[in-house]
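Missing here: one protein chain of the complex. Every other protein chain is in place.
Coming up: subunit A.
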Amino acid sequence: MSRTRFTRRLPAAAAAAGLALAVAACGGGSSSSSDGATPAAADQLKPNADLSQQTLDITVWDGYTPKELPEKAKAELKIKDVQIQTHDTNETAMTKLTAPGDSGIDVAFVSGQYAQALNEQGLLEPIHHELIPNLANLYPEATQLSYDKGNKYSVPYTWGTTGICYRSDLVKSEPTSWNDLLKPPAWADKKVTMLATERWLALPALKSLGYSINTDKDEEIEKAKELLLAQKPHLLRYDDTTFGDRLVSGEAVMAEAWDGWCPTTDPKGNIKFAVPKEGSDLWVDTMVIMKSSKNKEAAHALINYILSPEIHSWAAENINYKVPNKAAMEQVKIAKGSLLGITPAELLNGEAAIDLGPASTKYSRLQQDIKAS
């Protein structure tokens, strides 16, 4: 979901997209794939290293961490300097991190499948658990995520799932299945929206057919395409950014939506969220340390600091994303209707998206086939 997160605050998604395009076009850089390369041996880290000699450069989505984090971390961890850069999408972060030469980044925030891809390229420093005692704050489930069991190279920061966001006062029956969205009943005809981003566009169809969201089998993707093509005439539109507004105005009655974006806390309380019985995905945004970092002790100290309940609960309280941190979630006051109450066990029913490598082009093709038809 991180792909379009930044557009949440910007109804004019296209303007941002244009800007990102300009940035992407100038980015340059190559990434010769050294897939599956085994990471070199980990550095020896000194638990008592003098952090006042180390600096940190972090890249993170805009508005995704507390604004005062650099000053606080500097003061409390006694790090010489902490600088934050922002990226708008996973793709721009990847461009920055995989460019030839030293990216200069110590700690990066990217989604789970991208952490996996970075690790496969041998670009990530293994996580030294002894330097991050606050890992104990994580839910046990968050240490067994399929893309990185045992948090070998990534530490989860936020997590969530995809489901159906709907107007409980406008639907004749509450949606329980992806088919309610894929084959909308007459009363919902042309009042349904779908996410347009490649993997999420395919998700409802793949799940309703009983396939994995990570499938790379042509015949399964083809079947999903048929289902989505049949759905298209009954859609209001494809919508990654304004589905919340459409639900509030009543223009749409059901929308495929990310949990953190479904406006369940709107004043009238009519908007609800359901995870369909066929299952859904589990997305995780993670923190990783670059192998090229020269400040690895400080990087570990920072991640440890972020995992403290006071800092980590900020994300749940301010951006409405669940954090995989038991101690932090316990101190968050959960408002009625808020999706923060979804438990880790429920989230873990979701299938984590993994990096598909070359097969990911099949999903771009699927998206273009559907939109161009």
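Points to keep in mind about this one:
The criterion applied here is as follows: a contact is a pair of C-beta atoms (placed from the backbone, for glycine too) under 8 Å apart; a residue touches a chain by one contact, two chains touch by 3 or more; residues count from 1.
By definition in this document, contacts and distances are computed from a predicted model.
Of the names listed as "BtrH N-terminal domain-containing protein", "CoA-transferase subunit beta", "Cell shape-determining protein MreC" or "Spermidine/putrescine transport system permease protein", the one that matches the UniProt record for the absent chain is "Spermidine/putrescine transport system permease protein".
Looking at A:51, A:94 or A:299, the residue that reaches the missing chain in the full complex is A:94. In the complete assembly, the contact with the undisplayed chain comes from A:236, out of A:73, A:165, A:202 or A:236.
For subunit A, the residues in touch with the chain missing from this view are 3, 11-15, 17-18, 20-21, 24-26, 28-33, 35, 89, 91, 94-95, 98-99, 117, 190, 196-198, 232, 235-239, 249-251, 357-358, 360-361, 364, 367-369, 371-372.
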